[in-house]
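Data first, discussion second: the structure below is written as structure tokens.
A protein chain is absent from this complex, but the other protein chains hold their places.
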């Protein structure tokens, strides 16, 4: 089984062109989703097909001419070659453990290659699951150096997705640019409400009746990146900020893993500051 | 703008065939959704396109050969020619008034042609909105006759959808068969829980913490038809059956109107006892 | 049946004092809820009881001494004497019609005494339900005068609650102060996100995956008043701002009516910028 994703300026004949090409080498489409975004005039397509030809590059080669004529970003990958993820954590472990659990039972959609932390605390937990762990301390002085080291790990481990699973460090603009479109953060509020620090305390003070969490691509503008997924839970006046944090953890876990899975399965398309996410 | 829906046995080349045909007469696809159901080996497709050729029959003619060779049920309609709905009600008016409101502001997706009731009570309300009302009393003795009269109204008004908006009568097997796939009922429970009469009382007695409503196609098996949409709301132990009914009304309204809209826009595909509903 | 609400500085013995007093004149408590807010050191209590003594003032008299010694704001009213509501609207009618529907079937908890609008458009709709309608045009020049007239209506009609049901005018600071704690607004976003104008367009631009609505007390700070209720709905990338508005209307209706009902039934307590709302 293969996953094809395509993004290009809208124009007539895209579906016909690609589906005909797939048919020509004997592929059979099992899932197909398109979206034509009027705001950016961009066409997005995701196709899942079985093919007698198994090699990704060979298939991509068959489609290259058409992709070029459509000015399309076209990608093909075997469904069983899952993207490789690097997870960044600090001390909070609930998202990390959840991601590892889902990876372990095969429902994450991505392969966890490495966990990196600015603290050593979670090393044992990670080791227990047989995942490599790198301790990369960050201070104001060493930040540039640490980010270099991180990028080096990204390269050496051929990382496709960087997941900030409650990583309490702000990435530099340069690093954000380098990881554009492949770094996903979970923010523990229903953005755009309560950006920045201590969102559950902010939520408590504003007296909201529903709290939430947001998974988004990382950009240089803090908590402003394109949103991939969000969810919420009802809360009561009697909840303290600490209890909001407990309830919120359940939302964070689910939203982050859904976002990672959607991205890993090629369901997320960037449309400027927005995303299209195919169900 | 046009809506094409197609349902046929799965086989390679469907998307290529239809999208190429559309391209040939200059149509441009704006939305396209497919689903290939493994359980029934059925392929479903919905395409929204703009076309220089405006006439539905002419377009259908251009696609007829391909449809035949795919053994497909293929339909095309201009988006601005909304399906015509007949609404059946008894005395409860909350769903009726909601459907009328949405129709009035143009968000229902269907055109309300006629309201039929076994009681006369809602005649004035319906008249206030300038919609035709027919009072069709039903007793055990007159049931067959009344159903004949109803079918006659369906024909004369060229009705596409019959909506049972809390209609308190059970349709005969014969009528269900005649309206198969084009009659939608709202049941005031989260099916398959609490079929039959007084579901809010049943829910209260079972002590559920969440209640719901279900919109489904009408079949001869009561409350067993293919489900189109469902939704729920949280309730508390202090709620009486009457309060459950009040909360439930809000769910019924939203679920029924969503189901009617989805059906009217060609988003619902029947797959045996199940449905596929495109977002 | 009677409703007692009490708010006072926290101190030992409040429950014992009030429940003993109720017992003394033969009242029987059917519902009782308390909340002790640590942040403001405020105690809130709502009690529903049946009493052989029927007169509100007489009951309040029996409790007056104890209330005074607790420095409490204590109120008693017969449950069947519903608060009187004035509804402010402009041209959008979905919340208005919903409030009227619920009032009509007896589920609103408040009595709609009057509808006031800066436009004449909805006069006929309101008249159809036998509710008094006042057309009070507002221009920059006449704003002060119009607000005077509004306050006059509030007084003359002995209004307890002013409901801004998508009223497109900003109230002056003076009017907000006069109506403090008894004016409820519906804002069509999930506050604190998307304050101010065109929140559905703002939501679309930010690319959120969930939209919402917020009912709050009106204060001089626009969209910053204490929140009474909120709710949300999931949306998709394919939704236009107009479709968000359609989906949002269903949330607005439900959230506003829930807030009005909670306030009318004495379930809402103001705690600085927050509220406690008893289920």
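A, B and C label the chains in the order they appear, each numbered from 1.
Here is the rule we go by: a contact is a pair of C-beta atoms (placed from the backbone, for glycine too) under 8 Å apart; a residue touches a chain by one contact, two chains touch by 3 or more.
A quick note: this is a predicted structure, and the numbers were derived from the prediction, not measured.
Note that the undisplayed chain, when the full complex is considered, contacts A, B, C.
If you put the hidden chain back, the residue from A:107, A:148 or A:221 that touches it is A:107. The missing chain, though absent from the display, is touched by one residue of B:117, B:230 or B:257; that residue is B:230.
Looking at C:30, C:127 or C:177, the residue that reaches the missing chain in the full complex is C:30. Interface with the hidden chain, as seen from chain B, comprises residues 35, 37-38, 190-194, 205-210, 212, 226-232, 236-238, 240, 271, 273-277. On the side of chain A, touch with the chain left out of the figure occurs at residues 31, 94, 97, 101, 105, 107, 128, 236, 238, 246, 250, 254, 279. Touch with the hidden chain on the side of chain C covers residues 12-16, 19-20, 22-23, 26-36, 234, 279.
Methods note: only the chains that are shown with their structure count from here on.
Chain A and chain C have CA centres that are 41 Å apart. Chain B and chain C have Cα centroids lying 36 Å from one another.
Shown for chain A are the residues that touch two or more other chains, namely 35.
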